[in-house]
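First the structure, then my questions, so here it is.
Every protein chain of the complex appears in place save one, which is left out.
Lettered A and B in written order, each chain numbered from 1.
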Amino acid sequence: MTITPYSIWKDVTRIRETSPLVHSITNYVVMNTTANALLALGASPIMAHAWQEMDDIVNIADALVINIGTLSDPWIESMFRAAQKAKERNIPIILDPVGAGATGYRTRTVRDLIKAVPPTIIRGNASEIMAISRGDAKTKGVESVDLSEAAVDNAQQLFSTTGSVICISGEIDYIIGGDDSIKVKNGHSLMARVTGLGCTATALCGAFAAVNDHYQVAASHAMAVMGITGEIAAEISHGTGSMQMNFLDTLYQLSRENMDRLN
Amino acid sequence: MTITPYSIWKDVTRIRETSPLVHSITNYVVMNTTANALLALGASPIMAHAWQEMDDIVNIADALVINIGTLSDPWIESMFRAAQKAKERNIPIILDPVGAGATGYRTRTVRDLIKAVPPTIIRGNASEIMAISRGDAKTKGVESVDLSEAAVDNAQQLFSTTGSVICISGEIDYIIGGDDSIKVKNGHSLMARVTGLGCTATALCGAFAAVNDHYQVAASHAMAVMGITGEIAAEISHGTGSMQMNFLDTLYQLSRENMDRLN
Partner (left out) sequence: MTITPYSIWKDVTRIRETSPLVHSITNYVVMNTTANALLALGASPIMAHAWQEMDDIVNIADALVINIGTLSDPWIESMFRAAQKAKERNIPIILDPVGAGATGYRTRTVRDLIKAVPPTIIRGNASEIMAISRGDAKTKGVESVDLSEAAVDNAQQLFSTTGSVICISGEIDYIIGGDDSIKVKNGHSLMARVTGLGCTATALCGAFAAVNDHYQVAASHAMAVMGITGEIAAEISHGTGSMQMNFLDTLYQLSRENMDRLN
């Protein structure tokens, strides 16, 4: 299975034309960042977390993104409810297990969620993916301490038990699914120094999965767009502040030619 | 009724001189953005949502802004309490019905709030205004799908039943109140691609209403400043990231001459 500049661009164009509504139940830290990234790409963000409106929101959404970065019990309840409704409606569900492995609360929540409603795509760093599948990865806060390659076996196992496409972010991104695994090598080290770019990758998976139901490819397209955008933005940035700004500008201005950076 | 570059500037100057304290109970996505916009304009923001401190906060505030973008029951309780206290103190109350029409929870909350304490100003896009007044507008997430003009009749009706100044944002903004309606034509399409600029308009309504008790004029001044600032910022922006930054810079540097862009 491969992705190409052409296949990525086709999906970007679809997103721009159809402006899929991506419902995010996400963490407080990154809400503004991910909403702006979805808008820059051409999608429509909505954020809502009260259980009272989960059904209504999921009913009009084209994808559901669940991110456990700043959990609490009421939000967990809404995550389950939204996931259940998304499953009924057959729209893609993207899960970001932020900090899984760092606390029992997070690890349990993620495992319970996956058991109740297997997500379409799970995107995390190596330590998070390892924590979900075997529970003994060393997680240092919300950052990865394992190389993404080390988690490939865990991801394969997780895919076979859940059917979820597993996307491991890192210097190289591995996207595991029913077809041969896909590697995306784009990206820039400055990205790890801006908060919320991992969560942004997950949000973009939602937009791509809304327009492409080959979910392994959709996730790979999202990761390629993240990496390419990050590379271009880093070249014109002087630090993490301008990186954050240039990332959005670049995403907004993305062109077919930019896709040729895929490697 | 008209507004002029001079009348706008007079209010901007008052805001800069008196630095009114604007209390916002707003959504998580835009808190940082709207706090920074109020500071850039010259006002003082405060954000608080616990019912235990609503009375104390409203007691020192010069305006109250209520925005339902990420609702939950505890916040609704605080919104009612703050609105009641603001009414007692006779300070302006500005309501942003984000996503009204998208969920029953939001539509009900807004209607109940308006019934309990009619706001001084309600600012929303066409579909939100239509949803409040007749409840059957098609809302796609938090973005407008109706032209602002289409909501003018609903706004007139809403004004006559509530006495609230109704501000419909769109390519043209319509501000409906006791005097002839006011149109503001400033703005730029890039503004719709940055999250939270609608919420920022509402926050600025709070600052203007704090210094000008002709609330239809105050709301129109806020919309004019939004539009003018957005136009200037867009001219020097390369995408939505720099737009967000330049919007704040422009608002901070706003000059009397800039007001001549009013149209």
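By our rule, a residue touches a chain if its C-beta (ideal position, glycine included) is under 8 Å from a C-beta of that chain, and two chains touch if they have at least 3 such contacts.
If you're wondering where the values come from, they're calculated on a predicted model, not measured in any experiment.
One of B:Met79, B:Ala210 or B:Leu248 touches the chain omitted from the figure, and that residue is B:Leu248. The omitted chain makes contact with just one of the residues B:Ile15, B:Ala40, B:Met79 or B:Ile166: B:Ala40. Mapped onto subunit B, contacts with the missing chain fall at residues 21, 28, 31-32, 35-36, 39-40, 44-50, 52-53, 56-57, 60, 74, 244-253.
Although one chain is not displayed, subunit A still touches it through residues 27-30, 32-33, 69-73, 99, 102-106, 140-143, 193-196, 237-242, 244-245.
Keep in mind that, in the parts below, only the chains that are shown with their structure count from here on.
One finds 32 Å separating the Cα centroids of subunit A and subunit B.
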